[in-house]
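A single protein chain has been omitted from the complex, and every remaining protein chain is retained in its original position.
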Amino acid sequence: MISEKISQQVKNLIQQEFKTGDVILSYQDSGTPGVMTPIFIHSKEDIGKILINSLCVNNLAVYLSSFFQSEYKDIKQKGRIIITAKPCDAKSVVQMISDEQIPNEKILLIVFECDGVTTSRLIKEKVNQEFSKIDIKDGKYIVTLQDKQSQSIQAEEVRVSKCKDGSLCDLPTYYDYYFVGTEKSSKIDQHSKVMTETPLLQERLSRTEFKKIVDTELEKCIRCYACRNICPACFCSEKCIIDKPKLAVPFLDKEVNLANNILFHMIRFNHVAPNCTECGECERVCPQEIKLSIFYHYFNRLVKKEFGFVSGKSDLERQKLLNYRLGEELV
Amino acid sequence: MAKQDLIYLFLCRADKRKKLLTEIEKKFPNIQTINIHCAGRFNPILAFKLLQQKAAGVILLGCDTGDCHYREGNLFSERRIFLARETLHGFGMDRNRLQALWYNPKQIAPVLESLETFTKYISNLASKGDSI
Amino acid sequence: MEKNRLNKKDLGNFLTILKKHYSNIISPGLDDKNSPVFRLINSAQEIVLDKITPIKPPKEFLFPQSEELMTYDKNDSYTPTRIVEKTKFAIFGARPCDIKAIEYNNLFFGNKFNDPYYQSKRENLLLIGISCEFPSSSCFCTTMGISPVESSGSDLFLTNLGTDYLVEWVSDIGKAIQQFFAEILTEAKPEDEKMKIKIEETTRSKLVEEINLTEIKGKIIQTYDKEDLWKNYSEVCIACGACTFNCPTCTCFDVQEKMESLENGTRYRTWDSCQFYDFCLHASGHNPRGTKMQRLRQRILHKYQYSIDQLNQWSCTGCGRCIRSCPVGINTRSILKDIKEELHG
Partner (left out) sequence: MDNFQDNQYIPFPSVLLDVREENKTIKRFLVQLPDHLRQQKIIPGQFFQLSAIGYGEIPISVSDFDPEAGTIMFCIANTGSITTKFHQLSKDQLIGLRGPFGNGFPVTSFLGKNIVLLAGGIGLVPLRSVVSYFFRNPDAFNKIEILYGAKSTSDIIFRNEIKQWRLKPKTSFKMTIDNPEKGWSGNTGFVSNFLLSSYSEKSEILFAEDPEFKNTKVLVVGPPAMYKSVFNALSDIHFPDKEVLLSLENRMKCGIGKCGHCNCGSKYVCLDGPIFSWFELKNLPKEY
């Protein structure tokens, strides 16, 4: 569990580091039980609102590119951006730096140790009903149900899928501060290879069987573009090919049907394949609960196997797909 | 033309390859040719869109490695095509529906031969009931 | 209003009789991931009423996400053809929040100009409501003045009494079909009404909070210029359309054309979200709502102010779907609380 101590230490550090003009990106309580929401802090008085705990599942890296892009002119940044991140989120930040989306010197990356986060959706599934309150105590989630009864859940029972093994938990190659000290829950098994070695559906099933799964999953898509907009690797913002309004015939019809939905997800994954750090945000935010992990796991392993590239783990090397030098060996 | 056997051919500098074009038109009525300036300008999402909506197969025909008019255009494309083909596979489609051929512009026979194999392969898929 | 009891064991028979008159029955069921979803059902076993209301509202059956408006073809001198829905269908198990949303949509689509596509479906709909016993932690219907057992707006309304359902025949259409079910219905008992009140109390106690909006009704526009208030939320917003697409009263749509070939094609409409950057982008490049702050403010003010000006109704029913679906946990209730605080100093 991310301890209160870390939360306090991070706050103290931010107090010291904060200068006028800086923006702090962190978490606060949203008011909905079990849901944390990101917070942008512009003034020193608001630093007290920061709350970091094991419900902080959002990947704050997604907000970084907006500071340096055209659409959101209202938040063009002069000072630094102080961002608090879990080690997995820090990989997205590093990847964005190496994609030249954000300048390195404008970021103060504060990483805190984490041993698994959870979402209110997972807790609801676990207790099989709605709840009205969550307290975090002694490595357990104390859930107050709607009938005022309470139930306690071990942290490791409700970890989100990316926390099943430690492949994203190692220290990023670039950071400014790193806080250690989780408490009272079993650590994530760093040696477990659940994520990297479980056979992919694409390999396990025959193509027609797999196609059926793809069809049933993507049929549900309502194209709200939550997956695209929450993705730190999808940094085209309003320039995205999918909603380019100036084209005479839009590249992707707005009509929602299976063929168009598949096309949308094909374009998205093809574009983010070399940048995806498997943060799992797209799957988490999908209101239709589409299992997008079957795709991003596939692409990540593919890029790793064929190009030897693990996004978010190398600071300087830009992806090979974007870069070619004469004489270099192909695929 | 029905979707199951329509094939789109992206041809690098087609306007300069009249002889090849007439041969293709004569031999393969189901192939639609699209002129592009360099194989390096080929965007895989065009292939996705065609496969999803209109066509059963897409081929990119570019110059041999090292022959590129723009020096390295086709090398970029080769990597992109690789990823695009794997994308098709990742979404449960046959990756061979998208092909890239690299050929010497002076030799027409081997091109026609590979187009022949490709059309056969696509119509074979259709007869097996493998729809996109 | 006449009332009856229906034994739960007879629900199957109820549906069989219903099916004779309404060929398609839509009800909350489970999808492949065991989440509740409104879908076509064939038997009483598929109906799931003991979960929270599905994330996707039943508006899609009246106002589909993509709907053909007309087709055209060159040989026919561009004469458009019109499509009218004729299948009768029933929505079973809609909660009061969804019923009220459909009521609002009826009002909206019938206002000034009639929307024939919506109305033709609405005329074929039988709306069967049910008392809400399973609110989610995001629900706030009582804030919007809707009781969890409110029956108005539905055609018939069920309340779970344990072994039986209390059946209220609310609308004229509901009263007209009462006779078909005579065999399986029994008389309602006087204590049933008390049970209903008790259910209401229990459900109310399960809600996380209730905000009293009577004082600020009609005054929310005064917060228009309070940019700091909106920015608190819009900075976090990622400008996706999850809240609007899952909202039961969001009805904005885009009209697009699709060419099948050069000769023929269709014009269709499809849901659009005011949160998207290109929602009101002019061809000149000027964008009246170019920032996320303006777009978030537009959504909230439309729900809580503009609809009051236009139709004298909130266009929010407190179903909590925007809170449930928000990827970044923006809480509409706390926006309302902030607005209230802003207005009262």
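The chains carry the letters A, B and C, assigned in the order they are written, with residues numbered from 1 in each.
The rule is short, and it goes like this: a residue touches a chain if its C-beta (ideal position, glycine included) is under 8 Å from a C-beta of that chain, and two chains touch if they have at least 3 such contacts.
Please read all numbers here as calculations on a predicted model, not as lab measurements.
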item: Candidates C:N106, C:Q119, C:S171 or C:T202 - the one touching the absent chain; value: C:Q119
item: Absent-chain contact - pick from C:I47, C:L213 or C:L281; value: C:L281
item: Full-complex contact with the absent chain, from C:F61, C:F109, C:W169 or C:W230; value: C:F109
item: Residue in contact with the excluded chain [from C:V48, C:L69 or C:I211]; value: C:L69
item: Touch list for chain C against the chain that is not drawn; value: 69-70, 72, 77-80, 82, 84, 108-109, 111-117, 119-120, 221, 224, 251-257, 259, 262, 265, 267, 269, 272, 274, 279-284, 286, 288-289, 294, 298, 301-302, 305-307, 309-310
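As a convention for this text, only the chains that are shown with their structure count from here on.
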item: Chain ID, smallest distance between chain and overall C-alpha centroids; value: A
item: Shared-contact residues (touching 2 or more other chains) in chain C; value: none
item: Interfacial residue positions of chain B with respect to chain A in the complex; value: 44-45, 48-49, 52-53, 65, 71-72, 75-76, 78-80, 82-84, 86-94, 130
item: Chain B-facing residues of chain A, complex; value: 202, 207-208, 210-215, 241, 251-252, 259-260, 262-263, 265-267, 269-270, 273-274, 295, 298-299, 302, 306, 320-321, 324, 326, 330-331
item: Residue numbers on chain A that touch chain C, as the complex places them; value: 30-40, 58, 62-63, 71-75, 120, 129-132, 146-147, 216, 220, 222-226, 228-230, 237-238, 243, 245, 249-250, 253-257, 281, 284-285, 287-289
